[in-house]
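Every protein chain but one is kept in place in this view of the complex.
As written, the chains take the letters A, B and C, and residue 1 is the first residue of each chain.
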Amino acid sequence: MRVTGLIAAISILIVLFALAYGLVVLGISGPPAPVKLRLLGEKYLYYMINPATKYFTAESPEGVSAILWDYRGLDTLYETMVLFGAIIGAILVYREYLYSEPRKTGKIYGLSHIVRTVSKIIIWLTIIIAVAFGFTGQITPGGGFIGGAAFAVAPVLLVLVYTLGYARRLGLTHRRALLLRASFLLLLLLVIVTPLIAGGYIFQNQAKPGSAFSFPGRFIDSTPLGGSIFFLNLFELFAVAGAFTVAFILLGVIASLKEGE
Amino acid sequence: MMGIGEVFWLYIWLIIMANMGLAIYGLIMRPNILKKIACLTVLADTSFIVLAFIGYRFKYPVSPYIMTNWAPNNATITHFISESVDPLPPTLTITAVVINLSITILLVFLAIRLYEVYGTLDVKKIAMIKKELRGGEK
Amino acid sequence: MMFIIVSIPLYIVAFILYAIRGFRGPTVFDSTISIDALCYDVSAFMVILSVYFRSYLLLGAGILLALWAYILDVVIARYYDRLTRIGDSGGD
Partner (left out) sequence: MIPVLHLVMLAVILGVSFITIFLMVFERDLLKMIVLSAAQSTFYAIVLYILLVPDVVLAYIAVAVGIYTALLMFAVKKTERFEEA
């Protein structure tokens, strides 16, 4: 057994040092300590909010949102599908507990009073910050995926500090979270399909040659809105938040199985 | 002849590859499944660092890829490109972070289910129990 | 600018000291408290680095780390602590 571990360690070391040597000395990923930008990144940065190039602009000052939802939108759509597939798989493992009738007990347990009071503030702050990420994803760092990941901290804290019985009393059930996820996913698909109905291309944001349809690029006071990027960020936020809320409600169910709740 | 920048660059890449190697070692050799899941998250995080390194530029007046001027002309765009880092690697990383989270949730649920079935999370003990079960049937 | 360049090595030395206590801590609680303090120190360091990089867009990460750094403490407390009953007419 010890010989096997030694062989494994040595072979991993050889592969990784070869990878480092190729990356740095042979320069596979570009010159060491690069100062110049790659051509592809330069083009993305040049076109993302350029009024001079009307057919290529995305009207979004943030590079990541522009690439994520405009230039490489279909990639992101398929990655979203992977995410929801994984969450559905996690639900399927424990489906019988999730759909079993919850025991109706009058007593609800949680951590001590100090922790509950602090967590109440933090949960609301987390939700507000997550929604703010979704709304301002096109001008500051943030966006749909980041807002969803930040939103997922709120149900984690709810399950950790107040247990699941309190969440059920608040009206937070897995059916409502699933409804939130499914409805916002449908809205996301609607935003994607809308240019196709209006006679343009699928996943179209601003006007392209051959189709004059374009989402609103600017807000009233000329704040950049990013066209469809704003709507896609917002709907993605609530869809991801609903998916993770289902997962952590399920985690609370599992945690309360033998804890004497 | 390597300058000081290249020496530091080589050292940083070696450390990153050593982190990846440790994560792969834990993923293969440690018996507990929760330890394997934690090592998998470390491996994914190290790959995010690699992607961020590929997009970085080693110069001092360097800025993130977000334009603060909302009505740009050609000169401001050129100035912005001269300072900004590459926006493509973080784009590929963003979705990877969230998808990695969902896959970790799936793996943790499967691990808890495995404990309910076998009563242990040690893969060697699980293999022994499976061998005994198969021997008992025959 | 001079102040920032001088203060960055001090912060890094502080990180290493916190990390040593986190690695050596005889019990889990020592490690937890030192890593929690490390998180708050890192959030202050991120604000200083955003001044060094001259970009206000980077500030959000420090604020968020300060917001969520206490989750590790809550996690460890939940592992060890016994649950208490939430009163129906209490402060909640």
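Please note the rule applied: a residue touches a chain if its C-beta (ideal position, glycine included) is under 8 Å from a C-beta of that chain, and two chains touch if they have at least 3 such contacts.
Predicted, not measured: the structure shown is a model, and the values here were computed from it.
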Shown chains that the omitted chain touches within the full complex: A, B, C
On chain C, residues whose C-beta touches the chain left out of the figure: 5, 8, 12, 15-16, 19, 22-23, 28, 31-32, 35, 38-39, 42, 45-46, 49, 53, 57-58, 60-61, 64-65, 68-69, 71-72, 75-76, 78-79
Interface with the unshown chain - residue positions in chain A: 33, 35, 64, 133, 141-143, 145-146, 149-150, 152-153, 156, 159-160, 251, 254-255, 258
Those residues of chain B which, in the complete complex, touch the missing chain: 3-5, 8-9, 11-12, 15-16, 18-19, 22-23, 25-26, 30-32, 34-35, 37-39, 41-42, 45-46, 48-49, 52-53, 55-56, 58-60, 62-64, 66, 85, 89-90, 93-94, 97-98, 100-101, 104-105, 108, 111-112, 115, 120-122, 125
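In this section, only the chains that are shown with their structure count from here on.
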Overall pattern in which the protein chains touch one another (line/ring/star/complete/other): complete
Interchain centroid distance [CA atoms averaged], chain A/chain B, Å: 17
Separation of chain B from chain C, taking each centre as the mean of its C-alpha atoms, in whole Å: 22
Chain A-chain C separation of Cα centroids, rounded to whole Å: 24
Multi-partner residues of chain B (each touching 2 or more other chains): 64, 66, 68
Touching two or more other chains - residues of chain C: 57-58
Residues of chain A that touch chain C when the two form their complex: 107-113, 115-120, 122, 125-126, 129, 140-142, 150, 153, 156-157, 160-163, 166, 259, 261
Residues on chain B engaged by chain C in the complex (per definition of touch): 61-64, 66, 68
Contact footprint of chain B on chain C as seen in their complex: 53-55, 57-58
